[in-house]
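If you scroll down you'll find the structure; I have some questions about it.
One protein chain is absent from this view; the other protein chains keep their places.
Letters A and B mark the chains as written, and numbering starts fresh at 1 in each.
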Amino acid sequence: MGSGMEFFIALLGPVLGVMFVALLVASFIALYTLAAVYAERKVSAFIQDRVGPLETGPRGLLQTVADILKLLLKEDIVPRMADKPLWVVAPFVVFSAVFVGYAVMPFGPELVAANLNVGVLFITAFAAFEVAGLLLAGWGSNNKYALYGAVRSVAQVISYEIPAGLAVLSVVLLAGTLNLQEIVLQQGIGASGPRHLFGLPFLPDVSALGGLFTWNVLAYPHLLIAFAIYFIASLAEVNRAPFDIPEAESELVAGYHTEYGGIKFAFFYLAEYGGMLLVGLIGAVLFLGGWHSPLPNLGPVRLADWTTGPIWGIFWLLLKGFAAVFVHMWARWTLPRLRVDQLMYLCWKVLTPFAVAMVVVSAFWASWR
Amino acid sequence: MDYYRIAFYLFGALTVLAAVVVVWSRNLIHAGMGLLLTLFGVAGLYALAAADFLAVVQILVYVGGIVILLLFGIMLTQRIAGRAPRTGVVNRTVGALIATGLFVLFVMVIFSARFAELPWIAQGRMIDRESAPPVGSTVERLGQLLVGPYLLLFEVAALVLTVALIGAAYLARRSRQEGARPRRMIS
Partner (left out) sequence: MMAQRGYWANLRTGLRTVWTGLRLTFRHLKQARRRRAPVPIWDPSYFRQPDGQVTIRYPHEAIPVPDTGRYRLHNHIDDCIGCLKCARVCPVDCITIETIKAVEDLGTTSNGQKKRLWIARFDIDMAKCCYCGLCTMVCPTECLTMTKVHDFSEFDRDNMVYHFANLTPEEAEEKRRLAEAAAARPTAPVREGASEKPAAGSGKPAFAPRAVPRGQSAPPGQAGAPATRPAFAPGAVPGPEPEQSGEAEPKAETSSPQAEERKPTPRPFVFKRKES
């Protein structure tokens, strides 16, 4: 009896710990989504010379809280002709696929939930898993708009995974590892081995300087193009404008989540905004130094040393992620939606060749280093 | 009962149950989704066997690619929803004989093989779990093997895939004679 209890405690202890961390991240995503929806509405309003939400709470801050309360209180309607099991499970599949991506995200030194050796691949793989969720939602809804949206979304995500994957590969080739934490560690103070400015051997070694100069985009200037490719492709992967043809309001009502309401719809929202932040964080980790501070060590002013640590790590990484999310919003309210053929033109004729070129440059760079 | 064992049985059950759905479901989409779950469960089993790269690639290629393409194919097929895909049962005797024979063969192999004496399992049993160094990434070793001893196979596989890609593009292309409209640039 006693040993049974001990057994269960020994069994449940770590499980509870993992669940606590997972809950922490999940609630962070939920809170961040509330803030991001508010930010998106404000950004869109300001870009269009409007004022945005203003009446609910001070400066309209409680508007999204009211929205989510409304979603939670809504009746859970299942369309009569829906394929019910698929329909019910789809939003949770989509959200989980985004959510697990945060598991391998290094938020700071020693601050990563699962330090996987194949972290980069892991995130890419589960981005593909999200596609399955979208397809489930579109098919399960038994609605032509939802199905069109899902099919478009799947075609788009699968296409844009290629330039995104190649852009990631060009980093991985230089880093020599698939571990996200190691990729981050190489981009800051204490990186093993010399790291010359702009990767050119005749320029000074900046590995002690840290900060901005050791980030991948500056250490290997061609990765700037790779970063641009990754950013554009990631916009398409999270179905954001100008690549939002899967949920094109003017043609498809709302795309794959046309039939959803209430908490299930909220999960799609969580997935969308969580995905935006996730791709932003991946971009930051791969190209912009991850949780490293942008401030360099300048002689006795050890800015990089002072602004490095677990709390600073979270701060810098989230700052970079939020900056990416902001650019997502900025682009959404600037650019018109692409047509399907333009979408494919951009992916296959522009992004992919350039991404391949970047991989080749990276390969030569890595072998001649 | 440690976590690995619990996880192993969970993934095993997931794989088998999903496989049952694949076989028994009359709804093609449900079967496709079952296949997806099966492959996912197998990926979990790979991960438990410390084959991290293989597990992730399994998800990336099979779950994210092949099953999705399969579902796409099903969905683009005319009028499949609501109709049970059924074919007539033919060759009952031969089929039953082959199935039973295979089953007996597999069971015999399983019982006659001495897994405990296989070199890598014997080695694994020798390793003390507490003191042994953690299993590193399989990525580097896989990469070295692929561009080392198995380079030829690797290149042949690449060639086959390239040929398949070109063939698919050729088949999908509108032929010159029929192609009424000239191709337009992005407008």
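Everything that follows uses one rule, which is that a residue touches a chain if its C-beta (ideal position, glycine included) is under 8 Å from a C-beta of that chain, and two chains touch if they have at least 3 such contacts.
For clarity, every value in this text was computed on a predicted model and none was experimentally measured.
From the set A:F92, A:W333 or A:W348, the residue in touch with the chain omitted from the display is A:W333, counting the whole complex. When the missing chain is restored to the complex, the residue among A:V51, A:A114 or A:I311 that touches it is A:V51.
For subunit A, the residues in touch with the chain missing from this view are 43, 45-51, 54, 330-331, 333-335, 349-350.
In this text, only the chains that are shown with their structure count from here on.
Distance between subunit A and subunit B, defined via averaged C-alpha coordinates, is recorded as 27 Å.
Residues 1, 3, 27, 29-30, 33, 36, 40, 52-53, 56-57, 59-60, 63-65, 67-68, 71-72, 75, 136-139, 186 of subunit B touch subunit A in their complex. Residue ranges of subunit A in contact with subunit B, taken from their complex: 11, 14, 83, 85-86, 116-118, 121-122, 124-129, 131-132, 135-136, 139, 147, 151, 154, 158, 161, 178-179, 341-342, 345.
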